[in-house]
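With one protein chain withheld, the remaining protein chains of the complex are depicted in position.
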Amino acid sequence: MKKFIDNVDTILNESLQGFALAHSDLIEFNAEPRYVRRKMPKQPGKVVLVSGGGSGHEPLHTGFVGAGMLDAACPGQIFTSPSPDQMLAAAQSVQQGAGVLFIVKNYAGDVMNFEIASEMLDFPNASVLVSDDVSLPKSHSTGRRGVAGTLIIEKIVGAAAENGAGLAECKALGDRINLVTASMGIALTSCTVPALGKPTFAIDDNEMEIGVGIHGERGQETVPLKSASEIVERMATVIDEDLQPKKGQEILLHINGFGATPLLELYLLYDLAATFWQKRGLRITRSLVGNFTTSLDMAGASITLTLLDEELVRLWDAPVHAAALRWGC
Amino acid sequence: MKKFIDNVDTILNESLQGFALAHSDLIEFNAEPRYVRRKMPKQPGKVVLVSGGGSGHEPLHTGFVGAGMLDAACPGQIFTSPSPDQMLAAAQSVQQGAGVLFIVKNYAGDVMNFEIASEMLDFPNASVLVSDDVSLPKSHSTGRRGVAGTLIIEKIVGAAAENGAGLAECKALGDRINLVTASMGIALTSCTVPALGKPTFAIDDNEMEIGVGIHGERGQETVPLKSASEIVERMATVIDEDLQPKKGQEILLHINGFGATPLLELYLLYDLAATFWQKRGLRITRSLVGNFTTSLDMAGASITLTLLDEELVRLWDAPVHAAALRWGC
Amino acid sequence: MTNSTALLPNLILAVAKTIETNADDLTALDQAIGDGDHVTNLQRGIQALAAQSEALSQLDWQAALQKIGMAVMSSVGGASGSLYGTLFMAMGKNLQNRPLTIAVFAEVFMKAVEAVKQRGKAERGEKTMLDVLIPVAELLLQNADQPEVLEQVKQTAIAGADATQNMLATKGRASFLGERSRGYIDAGAKSSQLMICAIVDVLTAT
Partner (left out) sequence: MTNSTALLPNLILAVAKTIETNADDLTALDQAIGDGDHVTNLQRGIQALAAQSEALSQLDWQAALQKIGMAVMSSVGGASGSLYGTLFMAMGKNLQNRPLTIAVFAEVFMKAVEAVKQRGKAERGEKTMLDVLIPVAELLLQNADQPEVLEQVKQTAIAGADATQNMLATKGRASFLGERSRGYIDAGAKSSQLMICAIVDVLTAT
């Protein structure tokens, strides 16, 4: 395992310490129980957003804590859901009397731990369950996974909460974005979880995994490595069939790298995906390209599409000031 | 070679096309000769900044074209210096009558091609030669290489030019920052240049290359893989001995990933480096952590230190709006 | 079985040992159709319990079980943390200060397994730890009065874990793999089986 690392047992907290130090103007890190929160609290009477999940997807979620986005994030161990005590402590430490909205990626561990926290919480709270991974059928037994679409929900609902939207309104908005957001991912290599020290799965030099999540797991299928055009065609078709956007529809196109894929390739994927949807008459109104929802050091990428309307564009454009996303201020 | 790619001969322009589309609010891409320039030109009478170099270091330099930073960037082929006609066309297209400052990383190819462009240019121009790589002795026969410190010079001089500083002033400022900036890099793996299709060098699982540049080349020495603490200690010591900062000195600490190293590890390196210099009584005034000056898909990282003063801090904090760096607007 | 909580340090040690011994196999299972963290998750929990095992042995069963549940819940994380945490907390809650006879344990354990089913929205046959927990709970309930029940518990647990091998996963991470999830024993089912067997061994040895 080739990593910059001192100790697999402590790397998470050491890294978060570094994160907190590098962004001490923005956030604060609480080590026990583990959460990161905004340094400048939200105004009283506003809904707060708390997310969290396994670590290893950086900058998700800690990089999105800040004005206009998340109020707190609970990092679990690498690829392991955080525990309810983290969520409780985080929610209690940032809440401003108007309730807390949990943004939860749809994985058994995340769902159950956030549920337990929600049941234990003694003030109003609600959850948005993110399930944008269309590599799985809508009818999947556990529902679809939450992947790179999560940050889009966090950004837009974060803006609404900052503007004073109530808890029910924030939840409804999050659920609505989830319905019009679809993602699909491809892995070219496995990643290596530090605690294990070797790649999670074996894959040949001429193969790729299609339909992967963000935990370094195998995808729906192992297929021969294809050209970028063929890959994008296949991924975009699945997304397009799921969302069935109409001609003239405005969209947000997000190309997300899994960690080890250079920007050079991500922008190539963007070019191909943009062309795919432009040919179908869609209007690419907003774009985001980069490593935002990663799987440690995995080579691979996902495509995410969100169907926009005027409200979503306005909230997307609203100022955000987090470690990994900043504009308008 | 596992990459998202259609054709090694055309990936560069296809990727730039995607870049231009994704950031069409900010920049414009000219394919022949190849350069990227600000969409909103600078005000007449202001000095413009043009940089460039081999591609494969994304977001450097194209990601730094925008208000408050570069006016244009000339991407060469991957790891290959651009040619004088690109530089000439870029300079001519953005110049506002007050001259152009070339920011040139110190490599034979870059230096000679920029020199030729400079000689052919029919309006005032000057160059800042970046040579921050302290893995080489100051006395090195070609001078030291320019690496991750380049973006710091581009950001700070970009702010000065935006504020109306003249050509000589901009050049002097760039040269001054170069003198107080030192970087050192370590590679854990080689990268793979698309046109070659295989790793540039072979390296064992228990080895690392110390003192590497940013072109996927071997470093000064191949040494056994060490713990993150030992690695940072070694790199930081070389930087510290070169700059010899005094107690109480304000610094900018920049941890730069080479492409395939996760943020989790980069923030760990940040934590260790910050501790190293805090123990020596320095004050970490500004920080930047992420993949900014990459070597395609190389796993590795560099540490860069810049000694700050009031003027540098003010210019660093000035608004910047580029694809890969944005604050204050 | 009116064992006292003085057994707890030994039980925790036995559980730690069996997870340690089978760590590579368990990890391989969670890597094959999950994300490979199951052992490290469990070990965080075991460490947390080991650190307070003396303290636990001073408590009554109800308090001890609830404490164990909370420790597991907050240290393990992941799917198994919430589920094993729920199991122990529900056992403590349902004990209601009764002495821990086999009959009481059987009733309490069944209720706790019901809580796990609810928490995970899962049933038997979905390729999870429930494929071990449910048959063991049913066996205990039906045979609490028979002397050889503990030996049967082990066989039932092993059969339950083995049965997951050919199942299609419809809950947990492995469900994402669809048909590709077949052919491997579920990691959580295996860890449940290992821990149950280790506990039975301590109980029958004393």
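Here the chain labels run A, B and C in written order, and each chain numbers its own residues starting at 1.
In the analysis below, contacts are C-beta pairs under 8 Å (C-beta built on N, C-alpha and C of every residue); 3 or more make two chains touch, one makes a residue touch a chain.
Predicted model only: the values in this text are computed from it and were never measured.
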**Message:** Can you list the shown chains that the omitted chain is in contact with?
**Reply:** B
**Complete:** Given B:6, B:175 or B:217, the residue that touches the chain left out of view is B:217
**Request:** Among B:142, B:163 or B:237, choose the residue that contacts the chain missing from this document, as touch is defined above.
**Result:** B:142
**Residue ranges of chain B at the interface with the undisplayed chain** = 33, 54, 76-86, 107-109, 112-113, 115-116, 136, 140-142, 145, 193, 195-196, 200-201, 213, 215-218, 220
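As a working rule, only the chains that are shown with their structure count from here on.
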**Asked** Taking each chain's centre as its mean C-alpha position, how far apart are chain A and chain B in Å?
**Response** 29
**Fill in**
Separation of the C-alpha centres, chain B versus chain C, in whole Å, is 54
**Request:** Identify all positions of chain A at which a residue touches two or more other chains, and write them in rising order.
**Result:** 78
**Request:** Scan chain C for residues touching two or more other chains and write them down.
**Result:** none
